[in-house]
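Inspection log for the structure reproduced underneath, given as structure tokens.
One protein chain omitted, others in place.
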Amino acid sequence: MLKAAVVGATGIVGQQFLVALHNHPWIKVAALAASERSAGRAYKDALTDEKTGAFRWFCDEPAPAQMLSIPVQNAIEMDPTKVDVIFSAIESDQAKILEPKFAATTPVISTASAFRYEKDVPILIPGVNSAHAALLKEQQKARGWKGFITPDPNCTTIGMAVTLKPIFDAFGIRSVIMTSMQAMSGAGRSPGVLGLDILDNVIPYIVGEEEKVQKETQKILGGFSRGSIHPAKFLVSCTCTRVNVREGHTEAVFVSTEKSCEPADIARVMQDYNDPKVAGLPSAPKRMIVVNSDPFRPQPRLDRDAENGMATTVGRIRKDTALENGIKYMLVSHNTKMGAAKGAVLVAELLIKDGYIG
Amino acid sequence: MLKAAVVGATGIVGQQFLVALHNHPWIKVAALAASERSAGRAYKDALTDEKTGAFRWFCDEPAPAQMLSIPVQNAIEMDPTKVDVIFSAIESDQAKILEPKFAATTPVISTASAFRYEKDVPILIPGVNSAHAALLKEQQKARGWKGFITPDPNCTTIGMAVTLKPIFDAFGIRSVIMTSMQAMSGAGRSPGVLGLDILDNVIPYIVGEEEKVQKETQKILGGFSRGSIHPAKFLVSCTCTRVNVREGHTEAVFVSTEKSCEPADIARVMQDYNDPKVAGLPSAPKRMIVVNSDPFRPQPRLDRDAENGMATTVGRIRKDTALENGIKYMLVSHNTKMGAAKGAVLVAELLIKDGYIG
Amino acid sequence: MLKAAVVGATGIVGQQFLVALHNHPWIKVAALAASERSAGRAYKDALTDEKTGAFRWFCDEPAPAQMLSIPVQNAIEMDPTKVDVIFSAIESDQAKILEPKFAATTPVISTASAFRYEKDVPILIPGVNSAHAALLKEQQKARGWKGFITPDPNCTTIGMAVTLKPIFDAFGIRSVIMTSMQAMSGAGRSPGVLGLDILDNVIPYIVGEEEKVQKETQKILGGFSRGSIHPAKFLVSCTCTRVNVREGHTEAVFVSTEKSCEPADIARVMQDYNDPKVAGLPSAPKRMIVVNSDPFRPQPRLDRDAENGMATTVGRIRKDTALENGIKYMLVSHNTKMGAAKGAVLVAELLIKDGYIG
Partner (left out) sequence: MLKAAVVGATGIVGQQFLVALHNHPWIKVAALAASERSAGRAYKDALTDEKTGAFRWFCDEPAPAQMLSIPVQNAIEMDPTKVDVIFSAIESDQAKILEPKFAATTPVISTASAFRYEKDVPILIPGVNSAHAALLKEQQKARGWKGFITPDPNCTTIGMAVTLKPIFDAFGIRSVIMTSMQAMSGAGRSPGVLGLDILDNVIPYIVGEEEKVQKETQKILGGFSRGSIHPAKFLVSCTCTRVNVREGHTEAVFVSTEKSCEPADIARVMQDYNDPKVAGLPSAPKRMIVVNSDPFRPQPRLDRDAENGMATTVGRIRKDTALENGIKYMLVSHNTKMGAAKGAVLVAELLIKDGYIG
């Protein structure tokens, strides 16, 4: 069993890490860290509001009982050498400071965007660009680290990248236009999305999101050669919005392919898509992509939990009427499972299997 | 004062007609008609549930007091010659039968889609394609009618067509890709959208909607010459979804223009857009298009009521990164004001002014 | 294995029966029946909308694969003697006609209210009034049936009755005042609650609900002697409302007890409450009542699924400041698990164990 630390353990993403690592066959949570305010208290006490007695646990799954008594450390004082891997659930500002410190000695898998766009940092999605893991060696060389930093993609990128991959492989892609209807959980809890603002409403702007999705998609689907990633050449444009949904991002995707193809071809390559490198991993879905032929699917409430939140569900695959070789479809992807902590655990599993961790 | 009948008066669209015609300076509601079940009762009684006493009025505005005592007629027995114009709020199936019967003698303005796609039927949006009204004369000639049928566009088409019009005029359009997030009121009440289905959810399919929007947009922005409409040549593709919003359709629009232009150019032609033919009409908005520079706008709850629900609000105008000469923006349009009954009353006003009615 | 028929199998309650009976250790679904419209088709086909291809399955759990091919019978032609027990999920109007026909030969467990208030019909909640089952023998005698009808309580009654039981036993009850905030699923789907009506809203009236809860609570907690139920003497008053929640009824309960008691006493008798007759049944919760000390609990979204939806969760037990010996608390109970199909299956299990069925 490898030992893991979860940094940012009291926040919602940190809690999701604990759920994702609960009863994990390869990894054991050995340390929890958070801000100074929580430090020195048992995890359970750190989550309990002193004034009201409320227990501030935000996952649908119960808090793993054995983790409640673990003492919370001050993240800036945590010794990274005591663990084999660090899951980082902290904000980007802090990540810029803390993650390099940890990475000097220990692998860091992060949900923060702080390092995503650096040349020597891959954005791994197991099953999509597993080969990019080799860039971690370049990173270690360049920075003189024993560990490394490997960040998750943005939660809106991941479902689109997963579903574009088999299209890209089979037919090539010229351009992608996407409009997202994103769940509130993507905004976290501080301040998060107010009920007053989202009730009976759509919020048409998520700061910085569109640029992230556009850039990350090209990087993730890029080739890897001579020690670096060569971003994919196709064009990407998106509009990202927030809707009154708790979990599960919905995306309307329009794709112009290089080679002409029919909706049935797209359905087939998506359904058949699978990466043998990922097949055996404990958190891997059986099917990366679930294609549903009911025209009223996918729906976030009904499909976000497909394969325990690790599959992307696709539906409404049909001809587009405006793009050359145009295809359009809808997808739903679980933004806080595959799109965050559980996806990061899957990355850890891939890196353990391939010898980068442990 | 012209005399109007509202057919389908007990349903939600019929009620919206009564609100739109309340205290109208040119038009007086002289007759109400509905199905046999309501016939013979005063309007107030027809809306009152006998078992529970509930008053089935669905508009935010109160029911106009003077209309409550009007007796409801059986629509299939109503004499159309007693009124100068008929507002039809019935389902398409019934519209196919009843509207031609009425149109033999009397102008019919309809929210049903039954006749929208026929060659001699315009889809009028005052301020956008007022000139298409001339097709009504061809219709009368071809069908031997004294009246005519002129249907409203689909509620999802209208906001997009209004905002594309100044772009089309100034820069030309090659293609349009649009994803809608539509309000529940667009689905009506029988059966409408169940709370169970839309809570915490997005419904990714609205039967027939996408085809309507694609076809209608080309027809509305088409030219009119030699007695017929020549649909615009640009390509249109959309994905239409339903979100948990009561009123106000939100649309993410991506446009490829013929001539290159900047977001500021688009904002300018939209803001300046105005049709002098429409300016004086009682229901016309002062501005057809409201451009809001706050990046978090438009939002359906905040912007649907702009100019009493008759303006389309646009925001987030920016460069598109996937289309040639690409521009993208968001819009909010009130689907049951400009997009239905009140929009139909505006059509009536245009046709009265231009001598087609009265 | 006993053979069961589910009547009303295509509706939402019928679907919930199939989920509740899926992989049941004692009962096997041998027949499905519905209206004439569905009759003659495989269950899967009966649920598939012919026009759109939509699959009309409404439970969160997937449709049990082995039931999809079962042919649906016409309920009015179904032979009740082919099964050992019938679960009836039909509307009250039909129940009045069909259930006696079935009961002539076969036990019927029903979610309809049609027979709830008849003298020789118990309203069973296993663990609360198991002894009332003996009334079924009187019913058989009186009506000359080999089978019987035993209806579930109203979904709003059940959580309150379960939590009042230990209070009643330990301290006696003078009066109960309750306000419910009920989930939309309680209204079913035809027509159900429209999203337009419940968004940003509370609906303060549910036809007939308050009278049902008041009457049923007294009957359920009544004594059984000399072949009949003697309704409990305490007074009950409620106000029933609908809120924008999918599943899980929330109730604010105010109780005046006979003997003085403290909140801690109430918590203790609730936590300790258990009926050994129910303990071994396959669908029985481990704890009938879960007491949560977090002051922000119970919440319907967080607590409705406690013990697979079969427990009632209680919180905020505190002194009441207006009633004599007043105690107040909140409860959440799953209206479509314990409160409907799964609760009916638990009744079946009790009756099997006690020899009334099979």
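Going in written order, the chains are labelled A, B and C, and every chain counts its residues from 1.
Everything that follows uses one rule, which is that a residue touches a chain if its C-beta (ideal position, glycine included) is under 8 Å from a C-beta of that chain, and two chains touch if they have at least 3 such contacts.
If you're wondering where the values come from, they're calculated on a predicted model, not measured in any experiment.
The hidden chain, counted over the whole complex, makes contact with A, B, C. Checked against the full complex, the candidates C:140, C:274 or C:299 give a single residue touching the omitted chain, namely C:299. Check C:179, C:271, C:308 or C:325 against the missing chain and you find that the one touching it is C:179. When the whole complex is considered, the residue among C:69, C:237, C:260 or C:293 that touches the unshown chain is C:237. When the missing chain is restored to the complex, the residue among A:4, A:108, A:177 or A:193 that touches it is A:193. Annotation for chain C: contacts to the undisplayed chain at residues 175-177, 179, 181, 199-205, 214, 235-237, 239, 241, 243-246, 250, 252, 254, 295-302, 315-316, 320-323, 326, 328, 330. Touching the omitted chain from chain A are residues 51-52, 58, 184-185, 189, 191-200, 207, 244-246.
Remark: the residues of chain B touching the chain excluded from display are 52-55, 199-200, 293-296.
In this section, only the chains that are shown with their structure count from here on.
At the far end from chain B, in terms of centres built from Cα atoms, lies C.
Distance between chain centres (mean CA atoms), chain A to chain B: 42 Å. Centroids built from CA atoms put chain C at 46 Å from chain B. Shown for chain B are the residues in touch with two or more other chains, namely 199-200, 244-246.
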